[in-house]
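One protein chain omitted, others in place.
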Amino acid sequence: MKRKFFDLLFRTATCLCVVFSCAVLLAIIGFIVKQGSSAVSRAFLTGEITGAGASGGIFYNLVGTGILLATTFLVSAPTALSIALLHGVYLRNYRHREKITILLYILNGIPGILFGIVGLVVFVQWFGWGKSWLAGGILLGFMILPTVSVTLIERIASIPRKYIEAAAGLGLRQSEIVRSVILPQSAGGLATGLLLGLARAAGETAPIMFTATIFAGATIPNGIRENPVLSLPYHIFILAQDSYSPEVNSRLWAAALVLVILVFAMSIVALPARLKIHEEADHG
Amino acid sequence: MDKSVLRTENLSVSAGKKSILNPVSLKIPGDGVFGIIGPSGAGKSTFLKTLNRLCELTPGLQINGQVFHRGVPLYHHGVDVDALRKRVSMIFQQPVVFPTSIFANVIFGVRHTETIPKKDWPDLAERALRQAALWEEVKDRLKKPGKELSIGQQQRLCLARSLATDPEIILMDEPTSALDPGSTEAIESLIHQLKKQQSIILVTHNMRQADKVCDLVAFIGLQDGTGTLLASGSLDELRSRNNIPGFEDYLCCE
Partner (left out) sequence: MGKAAKLPKHNRFCAIKAASWFFTSLAFVAVTAGLILLLVESIPVWRHSGLEFITGRNWFYRAREFGALPMIYGSLQVAVIAILIAAPIAVGAAIFGTEFLSGRLRIGLKIVIELLAGIPSVIYGLLGILLLRNWVYDSMESLDILSGDTLLTAGILLAVMILPTIMTLADDALQSVPRAQRMAARSLGLTATETAINISLRGAFPGLIAAVLLAMGRALGETIAVFLVVGRQDNQLPESLFSFQPLVESGQTLTSKLGGSETNIAYGEPLHWGAMLGLGILLMIMVTALTFAGLGLQNLARRKNET
């Protein structure tokens, strides 16, 4: 009887952990929606920032975040693809491939703020760019490199061997197999990885706060030097620190809501592929 | 009075829309070794796992019908499934040795399901290992990891682990298919020994083994892709009948 009771107790306790986690998510989303939805409007999304966040909208913040993400994409896509091809195709030695994976995990662990600090020295000071969108994009690109590469590596590893063997049987050369089998087969993995990575990059503040983004007074950049952008996370970060007027408050939550929607949209598109990879890994 | 130890009544298994096992009604007597033979993929293992409700742990399987254990229905609200599985223990195709010492493996079930004082564990382990004919080989290295044993020894270790909890029935799911001939022989002669105390239900697709150890058998074959009970009785009886669909094919291909 004691055993049955303990069994029930354990089930209940662990179930409560799940309930708690779900409740936290629902509470966070619910709260942001409740606080922010009233201030989200067409004018808010298309208006310029005015009055230090107390009025106006977040148009150029969206544009800025978009520019940063586009740059991040351009930096991380070819690099991640290169790393994954090297890992999955060109490197034959198991030890070398493992080294790549370990380096990626270490890179993944490096805190965002350190990217910001290094970026401050290199781009802002040495290159003399001041705050520039390009610096932010490059830093974010490096930051999400592990996410994109590892997703892609998993995808390439799961390409059925028979495809490759069939192509080899047709007498195709390595480069032709890469082009005709591996690249098309892994395109989905690249897209998933990029979506996941960009979802993360969209919300990052630490790497860009010293290097790429300002609170107000920037529009569309027309060069590299001294060409910062506005961005959504930095906007929230600054307003969060001194937000006591209710006007600012509702706009602050509205910006938070927009950011969360942006990030969730990207993660949700990537979700099916991600869950599939995981479940496959569970059964294989 | 029903003398069978286990009796199934219209017991069927399906996974979603796909039927895996057509309704089986079968009496399994308590003495001796009862064999379940048939081609692979016919649902023999699934049938075996319904007998201690282990198949319920595989998500997506629906079980209909009933199993009676000495007249008591098993698929019934209020049945203590864990206690049932302790009485009706199972040996798997691949030996499943836990990543711990030989000794800890043997007493694993006892230590968690019974309140036997710790000081009695060594005696109990020795008894179980002797029953499984493994004692002489491992008595000097009980603290060594179970995984260090040969695969045949591992299977006997699993048997000892089950025997330690003194089950009434032991279900064996092709226990020798992963083993070399020597180890197979060891397990087979063990089955001969054990059947004096325990009821044994043995899934095998090896006719030589069925001939050697089984007193009665049930033949489960495939009909339209679904496992179906096609005949039961002694092997000689089955051989003498010539109207069992698929049985001759099965015999000649074995």
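General observations
Letters A and B mark the chains in the order given here, with residues in each chain numbered from 1 onward.
Note that in this section contacts are C-beta pairs under 8 Å (C-beta built on N, C-alpha and C of every residue); 3 or more make two chains touch, one makes a residue touch a chain.
All of these numbers come straight from a predicted model, not from anything done at the bench.
Touching the chain that is not shown, out of A:43, A:70 or A:110: A:110 (per the contact rule at the top).
Within the full complex, the residue among A:42, A:95 or A:161 touching the omitted chain is A:161.
Touch with the chain that is not drawn comes from one residue among A:40, A:67 or A:199, which is A:199.
Contact between chain B and the absent chain runs through residues 52, 54, 57, 59-60, 82-87, 89-90, 92, 94, 96, 98-99, 108-109, 112-113, 147, 158, 161-162, 165. In the full complex, the hidden chain is touched by chain A at residues 3-4, 6-7, 10-11, 13-18, 20-22, 24-25, 28, 31-32, 78-79, 81-83, 85-92, 97, 100-103, 105-118, 120-122, 125, 142, 145, 153-154, 156-159, 161, 164, 168, 173-175, 177-179, 182, 199-200, 202-206, 209-210, 233, 236-237, 240-241, 243, 252, 256, 259-260, 263-264, 267-268, 271, 274-275, 278, 281-282.
We take it that only the chains that are shown with their structure count from here on.
Centres computed as Cα averages put chain A at a distance of 52 Å from chain B.
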